[in-house]
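Please read through the structure below; I'll follow up with questions.
Only one protein chain is missing; all other protein chains are in place.
Letters A, B and C mark the chains in the order given here, with residues in each chain numbered from 1 onward.
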Amino acid sequence: MDMRKNLGSTAMETFTGNKGLRIEEPLIFEIGDLETTGVDFEGVGAGASRLGSLERRETIGLPGLSEPETVRHYVRLSRKNYSIDSGIFPLGSCTMKHNPRLNEKMARLPGFADIHPLQPQSTVQGALDLIDTLAHWLVELTGMASVAMSPKAGAHGELCGMVAIRAAHEASGEWATRRAVLVPDSAHGTNPATAALLGFEVRAIKAEADGTVGLDAVRAALGPDVAAMMLTNPNTCGLFEPQIVTIADALHGAGAYLYCDGANFNAIAGLVRPGDLGVDAMHINLHKTFSTPHGGGGPGAGPVVFSQALTRFAPLPRIERNADGFHIVEHSGDGDRLTAFHGQMGMFVRALTYMMSHGADGVAQASRDAVLNANYVRARLKDVMSQPFPDRPCMHEALFDDAFLKDTGVTTLDFAKAMIDEGFHPMTVYFPLVAHGAMLIEPTESESKQSLDQFIDAMRFLAEEAIRGNVERFKSAPNFAPRRRLDETRAARTPVLRYPAPLKAIAAE
Amino acid sequence: MDMRKNLGSTAMETFTGNKGLRIEEPLIFEIGDLETTGVDFEGVGAGASRLGSLERRETIGLPGLSEPETVRHYVRLSRKNYSIDSGIFPLGSCTMKHNPRLNEKMARLPGFADIHPLQPQSTVQGALDLIDTLAHWLVELTGMASVAMSPKAGAHGELCGMVAIRAAHEASGEWATRRAVLVPDSAHGTNPATAALLGFEVRAIKAEADGTVGLDAVRAALGPDVAAMMLTNPNTCGLFEPQIVTIADALHGAGAYLYCDGANFNAIAGLVRPGDLGVDAMHINLHKTFSTPHGGGGPGAGPVVFSQALTRFAPLPRIERNADGFHIVEHSGDGDRLTAFHGQMGMFVRALTYMMSHGADGVAQASRDAVLNANYVRARLKDVMSQPFPDRPCMHEALFDDAFLKDTGVTTLDFAKAMIDEGFHPMTVYFPLVAHGAMLIEPTESESKQSLDQFIDAMRFLAEEAIRGNVERFKSAPNFAPRRRLDETRAARTPVLRYPAPLKAIAAE
Amino acid sequence: MRYLPHTPSERAEMLALIGAASVDDFFADVPQNKRLRELPPLPLAQSEMAVERALGRMAARNMAAGSVPFFVGCGAYRHHVPASVDHLIQRSEFMTSYTPYQPEIAQGTLQYLFEFQTQVALLTGMEIANASMYDGSTGAAEAVLMAHRITKRGKAVVSGGLHPHYRDVIKTISHYSSNDAALLDVGADEMPAIDSETSCVVVQNPDVFGAVRDLAPLARHAHENGALLIVVVTEAISFGALKSPGSMGADIVVAEGQSIGNALNFGGPYLGLFATREKYLRQMPGRICGQTVDENGKRGFVLTLSAREQHIRRDKATSNICTNSGLCALAFTIHMTLLGEAGLKRMAQLNHSRACQLADALEQLPGVKLVTPRFFNEFTIETPQPGAAVIDALAAKGVLGGVPASRLFPERSELANRIIVAATETVTTDDIAAYARALKEVV
Partner (left out) sequence: MRYLPHTPSERAEMLALIGAASVDDFFADVPQNKRLRELPPLPLAQSEMAVERALGRMAARNMAAGSVPFFVGCGAYRHHVPASVDHLIQRSEFMTSYTPYQPEIAQGTLQYLFEFQTQVALLTGMEIANASMYDGSTGAAEAVLMAHRITKRGKAVVSGGLHPHYRDVIKTISHYSSNDAALLDVGADEMPAIDSETSCVVVQNPDVFGAVRDLAPLARHAHENGALLIVVVTEAISFGALKSPGSMGADIVVAEGQSIGNALNFGGPYLGLFATREKYLRQMPGRICGQTVDENGKRGFVLTLSAREQHIRRDKATSNICTNSGLCALAFTIHMTLLGEAGLKRMAQLNHSRACQLADALEQLPGVKLVTPRFFNEFTIETPQPGAAVIDALAAKGVLGGVPASRLFPERSELANRIIVAATETVTTDDIAAYARALKEVV
């Protein structure tokens, strides 16, 4: 690499392209080679091989780095990321709350991390107890009849819940005629995607002017062909669905089920039980409400709680307890299965640690604080920003739209990028679709008042700047991030999805 | 805090003062309060107190933060630091090599981290075995007779070694007349400081023109009043002292001892044994040669190896082995003691892990690579920078001076600060004192050729820039670090060494 | 509560500013009778110390793999993961960040995903890979759906050597996702009949019994009949020793990536690897990271081709997946980078030779028969007694000796006396001796 190319005309350019602690980092394919390794092994003798002609003989092309180089490479990469630990991460719907380190420590106890899903059940009684205890918490907090623990994330939980609903209709012989699923247009994309994947027909329900789902709209769409409704509550506008109980009644009256997207359960945990609202199935994103880390995109966990009516349609495996301990039921007639093993044990340990730490009281207080924080953000921003649904109190997130940016030339995206320059992760943008240029702010309970005030003050400043016509700050943003704005169109038009050159060629260069 | 003050006239200033991922962070005293805590306790009842009038009743003024705030505060602070994991850290004499994570993991095993120095010795046999095993490695690698494990760092090891030397002279009745210690002027400050602390008189020895200590200079200073010489080998100019064996002979012939500062043992470990060179005592900085992390300034560990002659003057405690296991000898007549317990166990575990990982072969190879890397840096920089001692091959570090900057207006310090902008930690500057405007570069064996080349290319570029007269780049540096150049004079003239306002007053503000 | 920053007075201040009397005001939309009047009947908050003790006690009731001679596999493998891997994935910036929706401040995540995708493509011998699925089994089901979309056919043929849990996941998803979907089971070594409705053949290699085979003839057979070949791999270390699925003609490769970088974790979280041919790119499920440039022309990475995904395409998406296995993918990438080509091959070789040693030792015991002569690091033996009883007896002696085939195939009585046994680089000569000794006593 010739680093002179980093030198522009100004004195402020550096030779390396680095800027102090902001260090440029190549790909492993540009620094590794085929010989180097950061892992030593003893006793790799010649040894007889039983593989014969099936042995892989060609060069794979995988770069290796020594341990010091590897550590440095990934530490450097990490420093290009924003995280909860860097500051407020107000992505609406994503619930970026504090991830306690105790949870990480517990998940790494050999008694949890170093046990195999298929070792004799007598040797994993503590693990089964843990899953059972967590299940008990989930059932109690939701007021439901049972829980399926295996789903791997929220969307997988939706799959689990909707599979049960379809199975129930199949069992009652109505599946042939009940294929419609009502989905409000504010729903998360996973809702319609899940329904469609399972052969349901998605029937969209328009939101009322106040951002909630109206009973009339549901009634109008209801019929003998409706299998279920997928409702998010609190919904993706951050509002508690005021009609949820009557909607549930209407659905049940019409022979349909109510699936609740529980991504926003963190607003009501410990305060309101979905089971009391008429919900038949709901997934719980442990990585949202119960704080297992998001990990830059996963892993999560999405256990699904069920009403009595759907319990018997839950997939395998399930854990049962009898006189001589816990048992995993892995086979049972034609039982459905959604994943190879018993679910996200590593996440279960973290979630239970979180719950036991908070206790019932702490869980309720966390919900209250989350709601308080969102309302505080909303109250302090409402005069400079615009709200699509200003009439109802919000729950754990505050939704704004881009009306306040009208005629400024600044878009929601520009606004978000300017927030990056100010040291914040932007809120969720352009979701939900029911708000124009949506900005969905979820502060979570983890933010202190001081942190919220700094965030709010900066947001107010930016809103005022936009209205003052200081557009450059927005259009050029981000100016201070590791990268300026990235060309997403180019990425999609001419996809480069892997390092192209085979490693040998590089070595020869 | 009013953040508007962050806004200068240019559009590039931000409201918060943050710049993307570079986030400003206040002091805990500015964000914490007296009530908040990030640690919960059960069962703190009223309970009877036996303290009576001795109870602390006043407000201490300590700020507390919840756990999320604490984590964020310290993560943010961490991001203002450079580290080995960020890039090359070529501080000469400091040996900033890779810190393997296995060492950290081993040091945290409850069997090592969670044992008490005063619990029954029968319950810590594994720990004593570990110390004994490490001692064996140190004795074998140095070719000495014994080792005292308790010293807490290099300077503490110097104290230990020089105490033994003084004790030996006291025992032979010569202390009254033998008080001089010869110390070359290239020595690290701890050498004269240690000697002086122990009542020795420091007699400086001037280096030869080639940067080494000459036999004649030593002979000239030697006499019946000389207790010892403190010699660093390889020395702080990065040179192996070619006369060390004859110097040792001369000292011994004159009734004096040779103390070797072993800070640079990493150049010769596995290749040359100080015991074979005539050394009587030498400390080993486990945090340098054996890679226990420097931790932003400690803790380290400085075991001292002794020749047969000095062995009986080693301080307590010592570990002995007999038929029924290991014993710690904690009391023995009037034995000296330098610290409360048995030394830096946490560092011992790390160092032994490092040694066992490398093995004798790996330790030797690491020394060779360290020396190779330093010579490579030197060879590739010698035409654009200047060397005070160009004649001998260097060992593990390459010394330059500021002659090449003459008349450029750029100082060694300016040069160092410009390196920061390029994404590097500077080398050691202005040490050793025998080189004018010294720049002491120690790459260590952990750097890949690619990393060295990038560093060297940037150094060459900067050297050329200085000579080209592009001085602004240096004078204004660092431009891209979390802070511009800091006013050290002000810090020393009007010392502010703690947060001044009591916390109550802040809360009331 | 240590995780909640507000003091009571701050809460009061905030309520005052909002103009609310209490937090209850915000719950006005919740019907009065649906608000809990009391806390749910669950324990109250506990200190860190108390929680740590309680969980420590639960953990102590499990037999950790590392504490005994350990030979359990069948889709999850115990390997040594270097300490630096776990340290690095716990960096706040990796662990506590979200899916990289704002690429300018998520280049760390995006760059490792790009590295990951490339590594997966190289290992599987395919052209492209996505940024991960939940695990191997859900990936396998997604692969079948993808084959249906590509071929516009609705039937999958599943080889008998496929892990039965994988088969059940495929069966469940196939059943519900498409009304005319059908699943045809064929024997492990059978060349299946492929009709005009068959979209794909799903085969596992090494199969669930540990047997390895050449898939080229099967690939040819599938392709000649207009079907795709989906290859499932549950032991990713085998990529270092066995001909790549790509080189044998696979169209989609799905693998469980746990073996590289990730702990056993009692079954999750794991890591689905998903690779295919470039021509099928737009039918691929899941997130994909792509290279681009920023406004200054500097290389950078973004999530791309999201027109396939649920958040853009909603009910027309290729999959409903959203959260995937990001951090497990990071662990994989770091471990894979540490290994490199040389290390992976050495590790694979060591796995194979340990397994050969073990097979040799067990085969010598009277009554024990090796059923799968050609294997990588896992094989099947037959014992005189039911496998489940043998495994329980071994466990009582402190040896975790494998998986009785009856646990996976309770309905197939012909497998009742079989045990599937795995040996990785973590197995020592002493472990092998201990197994042989214990088994001798048991059979």
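Following the convention adopted for this analysis, a residue touches a chain if its C-beta (ideal position, glycine included) is under 8 Å from a C-beta of that chain, and two chains touch if they have at least 3 such contacts.
Quick caveat, the model's predicted, so the values are computed rather than measured.
Engineer: Would you indicate which residue among B:15, B:82 or B:259 is in contact with the undisplayed chain?
Structural biologist: Answer from the full complex: B:82 touches the omitted chain.
Engineer: Out of B:21, B:91, B:304 or B:399, point to the residue that touches the absent chain in the complete complex.
Structural biologist: Candidates B:21, B:91, B:304 or B:399; residue touching the omitted chain: B:91.
Engineer: Touching the absent chain: which residues on subunit A qualify?
Structural biologist: 20-21, 33, 35-42, 65-69, 71, 75, 100-102, 104-105
Engineer: Name, in rising order, the residues on subunit C that touch the hidden chain in the full complex.
Structural biologist: 2, 47-49, 52, 80, 82-83, 87, 90-92, 338, 425-426
Here is the rule we go by: only the chains that are shown with their structure count from here on.
Engineer: Between subunit B and subunit C, tell me the centre distance in angstrom, where each centre is the average of that chain's C-alpha atoms.
Structural biologist: 45
Engineer: Indicate the residues of subunit B shared as contacts by at least two other chains.
Structural biologist: Residue numbers touching two or more other chains: 20-21, 66-69, 71, 75, 100-101.
Engineer: What parts of subunit C, by residue number, touch at least two of the other chains?
Structural biologist: 1-5, 45-46, 48, 82, 84, 86-87, 92, 104-105
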